[in-house]
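Attaching a single structure in structure tokens format; questions to follow.
All protein chains of the complex are present and in place, except for one that has been dropped.
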Amino acid sequence: MRKMIMTAAMAVPFLVGAAHAQDSLKIGYIDPLSGGGASIGEGGLKTYQFLADELNAKGGILGHKVEIVPMDNKTNPQESLVQAQKAIDAGIHYITQGNGSSVAAALEDFVTKNNSRNPGKELLYFNYAAVDPALTNEKCSFWHFRWDANSDIKMEALTNYMKGEKSIKKVYLINQDYSFGQAVRTEARKMLAAKRPDIQIVGDEVHPLLKVTDFSPYIAKIKASGADTVVTGNWGQDIALLLKAAADAGLKVSWYTYYAGGAGGPTAIKQAGLDHQVYQITEGIPNSGNKTAMGFEKEFRAKENMSLWYPRAVNEMRMFKAAAEKANSLDPVKVAAALEGMKFEVLDGGEGFMRKEDHQFFQPIYISSFGSLKDKAKDPFDEENTGWGWHLVSKIDTAQTILPTTCKMKRPD
Amino acid sequence: MLELIVISTLNGVLFGMLLFLLSSGLTVIFSMMGVLNFAHASFYMLGAFFGYQLTRWIGFWPALVLAPLLVGVVGMAVERYGLRNTHRHGHVAELLLTFGLAFAIEEIVSMIWGKSPVDYRIPAALDFPAFTVFSTNYPAYKIFMLAISVSIFVALLIVLKKTRVGLIVQAALTYPTMVGHLGHNVGRVFMVVFGVGSALAGLAGVIAGPSLVTQSDMASLLGPILFVVIVFGGLGSLPGAFIASLLIGLIQTFAVALNGSLASAFGPLDPSLGPSVLTDIWNVTIAQIAPILPYVLLVLILIVRPMGLLGTRET
Partner (left out) sequence: MTDATALDELKEQPGGNLRFYGIWLIAAAALIVLPLVFSSGSSLTSFNLIGIAIIFALSYNILLGQTGLLSFGHAVHYGLGGFLAVHVMNAVANYNWPLPLPFIPLVGGVGGLAFAILVGWVMTKRAGTVFAMISLGIGELVASSSLILRSVFGGESGITTDRTALPHMFGWTFGPQRQVYYLIAFWVLVSAIAMYALTRTPLGRICNAVRDNPERVEFIGYDPHVVRYFAYGFAGFFAGIAGGLTAINFEIANSAYLGATQSGIVLFAAFIGGTAYFFGPILGAILVTYLQLGLTNITTVWQLYFGIIFIGIVMFAPGGIAGLLMMHRPLVRAGSWPVVIPSYLLAALPTLVFALGIILSIETVAHYTASEGEGNIINLFGVPFDATAPTTWAVAALLVVGGFLIARLTWRRVADAWDRAATVARDRGYLA
């Protein structure tokens, strides 16, 4: 299904946009499709193509066929801007992106400038995974909508859960040294201090992003601190290596993570043998217990041969359709207006809403643990063929996840 | 505190030995052929993936022998069909060839094995804690890695310094024509040397793969550090590489273990100053800068002593 037409190889950079049919509704998917982040980007692409097929089977959006246009950004902000420009030139009005807050910040800024300079060529940016809180706070834009809970919201939900866990006494924070990791650690400190003043923060570590090959020194520190719980926003190899090193050293703690479920994570946890010691906080899980969602998951796995990483992408595409129908238009300005404040029944059940003030979507949040699945009827889905899967620990309702925003949004006149 | 020191030392030595295992091949190639091989980390990655694949087919122990041999063959092919033709264009051209090769190998590996990490496990026979210090387990596998690294170091030293083969090889670098006149096939000597160097990288890959993550970006992750090791130790000096590996391993682990920052030493800055470069520097912890310390060392040593710690010549 990937665009593989080499006919125009020699003319591509100059002729993009000339030869597109005007009838279908195109959504530019700007994410890494080559280089280090490609495995994640490919997974997202498959998800969106599946969702487009689903919409098209029911007649598309307002009679227009939905088409996902893959655009490779190599997780590089500059490259993403080039791709966004290409999208505009190809007459695309909607882009979606998720990997990398740096990319998201660059895109949000670009979209805002472009839309004010080039009326009629507006670009609406649907963010499905970049969780830097700034994107819907000080940097917020009318043209940006976020379906994933930002990292502060997740921390709010997580600490609301930890509040009730009396066994947690000493917490160690270890995060990647960049804006997201910093956001996780500051919020964790602030919120834990407010909700569970008795919890002691015994360590607060940041390490360089994706540069550490051996985590055993960090594990030694965690061990020396006597922590019983580790909170980490690490993703990619940083979580896999961290958990591996922990298992090697025989560290026994509970891991509260944001992204242990990312590609390769489940394999690493299974290898390390950390049965139900690793928790993850997400906006949806495969074994949610919701019949429709689990039916969808089954269908998705059967067709795409991967688990549904992004339940929020489902919400995004379905809400897009609902908003376009509500506005009865594909004009991005009208669709954006229709999305504002929209309430929506999310995939895993429960009502979410797109807050008007900052374009942040609020939804129920799930805490799940990864390990052997005892009840196959209740928890039918495993991950990465490990035989282990996510087991629901707690569901935090939408109301328990709401945080104020500092956003002062400029709306088009 | 004592606990942290003991454990950090152990971790540092283990990490340092892994670095040495990786850099030994690189430094041997450099000392013999004068080629700075940018694709060396790629051979290490090939070793890990070959090891993974062969382990699935025939088990870990045969893979431990076969995978490095395979990587060695690949290395010899690169020397024979690539480097040898480029040699006449000088060392920069050779270096650039390996630079391009690193690009290509990474993509080929991710084409074949995908971009996600593969499930390459420690063999069951070595998957147990060897001993426990201060309630921290030491995996037997890490001890195994340590043992292999040390034996490679000793074996290489003996071969290079004490045997006829080592003499010929060293002579071939300095006086290729003379060695040729003496009846040795210089081309073949270089080819074998390059093959052996690559095989060493491959061996490092096979044994490091299960302990680290075996993934298509593992080469680019470790590549630059290897250069730091061999340049710091002195280009072409095997004992230098050994010392540098240990040193860098220890520095990195101890930097992580320390929590110090200027702010913790002298107290926080007056908040009225606001965010600036100064506050950034003031608040950064040693642990945060641990991974860039090797580069600081690299730059410093090159300025002070361009031939490196134990090196004898500059280029």
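Going in written order, the chains are labelled A and B, and every chain counts its residues from 1.
One rule holds in what follows: a contact is a pair of C-beta atoms (placed from the backbone, for glycine too) under 8 Å apart; a residue touches a chain by one contact, two chains touch by 3 or more.
Computed from a prediction, not measured in an experiment: that's the story for all the values here.
**Student:** Check each of A:58, A:117 or A:291 against the chain that is not shown and name the one that touches it.
**Tutor:** Candidates A:58, A:117 or A:291; residue touching the omitted chain: A:117.
**Student:** Per the definition of touch given earlier, which of A:31, A:67 or A:132 contacts the omitted chain?
**Tutor:** The missing chain is touched by A:132.
**Student:** Based on the whole complex, identify which of B:129, B:180 or B:306 touches the chain you can't see.
**Tutor:** Residue touching the absent chain, from the options given: B:306.
**Student:** Would you mind spotting which of A:25, A:68, A:106 or A:365 touches the chain that isn't drawn?
**Tutor:** Counting the whole complex, the residue in contact with the absent chain is A:106.
**Student:** With the missing chain put back, which residues of chain B would touch it? List them for me.
**Tutor:** Contact residues on chain B toward the absent chain are 36, 82, 85-86, 89, 91-93, 95-97, 99-108, 111-114, 224, 227-228, 231, 235, 275-277, 279-281, 284, 288-289, 291-292, 295-296, 298-299, 302-303, 306, 314-315.
**Student:** Given the full complex, what residues of chain A touch the hidden partner chain?
**Tutor:** 1-7, 9-10, 12-18, 33-35, 38, 42, 72, 74, 76-78, 81-82, 85-86, 88-90, 101-102, 105-106, 109-110, 113, 117, 132, 134, 177-179, 208-209, 211, 304-305
Keep this in mind: only the chains that are shown with their structure count from here on.
**Student:** Looking at the complex, which residues from chain A come into contact with chain B?
**Tutor:** My answer: residues 36, 38-39, 42, 177, 205-208, 210-214, 216-221, 223-224, 237, 240-241, 244, 248-250, 263-264, 267-268, 271.
**Student:** Across the complex, what residues on chain B touch chain A?
**Tutor:** Per the touch definition, chain B meets chain A at residues 3-4, 7-8, 11-12, 14-15, 18, 110, 114-117, 119, 121, 129, 132, 135-137, 139, 142, 211-213, 215-217, 221-222, 252-254, 256-257, 285, 287-288, 290-292.
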